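The complex appears here minus one protein chain, its other protein chains still in place.
Presenting chain A:
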């Protein structure tokens, strides 16, 4: 196992700058998710750590040593590809044994290691199958067993679950987490899926246009996003902007709302975000809130999206759409087209950069 440090790495494909001065560290034994929109450079960063791409500038350290001059096959990494890349000319067991065989290992040791790895991913009974006889989830687990059997220092996963349907994906997330904890290998996991990133990783790095936007623990990024991009990419957010002065924010429509303690001294133009689930909706505009402690806007309910235990309302506040997620307690008398008041505690307001 080893830590991975990416230091000021840049890479261009022709004129296109795919990674731009990226620095990020992955602690030993951690489970990291790299999250970002399509084309943001997630795969490129992963392939660079693996050794399939070389940085134009900057350096990559695995276990504290620079790996620029170390070819892929000597980096001792394990990689799971998006399409799994199971060798079609080999059985499941042969696939898993591949990494040991190319290292010249032979005999009972290999067989033991292979069956242990297959048991770990709960595929011991399918060792003799050919790859085309496997389901998507089984293939994914073969790919995982194949990658970890060589005891890699770092495990790199490029959207390994994206080809699976939702139910299987949930199961595999749990399984992946379990296996990672059991093996203890530093894991870097690329995903599109914010829920996946939030639920299985210890830390998340958000990439945008080839640069790291924010990096931190899932709760930290969700609760304290530093940019509008981070706030809206990871979860939903209502954006509010206005002019700050004396601990209050004056919006375009003249309404004044209180700012949280941390921004009490800011002045000038300010952008803030509020999570929809932190918003309360009060029918009829009869809220009796302390205006120095809570933000309040008035608006008209435009849409309602029902999703089982929750309802999402879209509220038009002077032309600005405001999202509010409300648990369905059976007492909801919020009707479409009716005037409402939306309020939130001032501490729930997130100040964006």
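The rule is short, and it goes like this: a contact is a pair of C-beta atoms (placed from the backbone, for glycine too) under 8 Å apart; a residue touches a chain by one contact, two chains touch by 3 or more; residues count from 1.
Here is the rule we use: contacts and distances are computed from a predicted model.
The complex includes a chain that is not drawn, and of the options "Cytochrome C oxidase subunit II", "ABC transporter permease", "Septum site-determining protein MinD" or "Alkylation response protein AidB-like acyl-CoA dehydrogenase" the UniProt name matching it is "ABC transporter permease". Checked against the full complex, the one of A:4, A:19 or A:77 touching the unshown chain is A:77. If you put the hidden chain back, the residue from A:89, A:309 or A:329 that touches it is A:89. For the options A:99, A:137, A:218 or A:242, the residue in contact with the chain missing from this view is A:99.
Chain A residues in contact with the hidden partner, per the touch definition given at the top, are 50, 52, 71-74, 76-79, 81-83, 85, 87-89, 98-99, 102-103, 143, 146-147, 150, 156.
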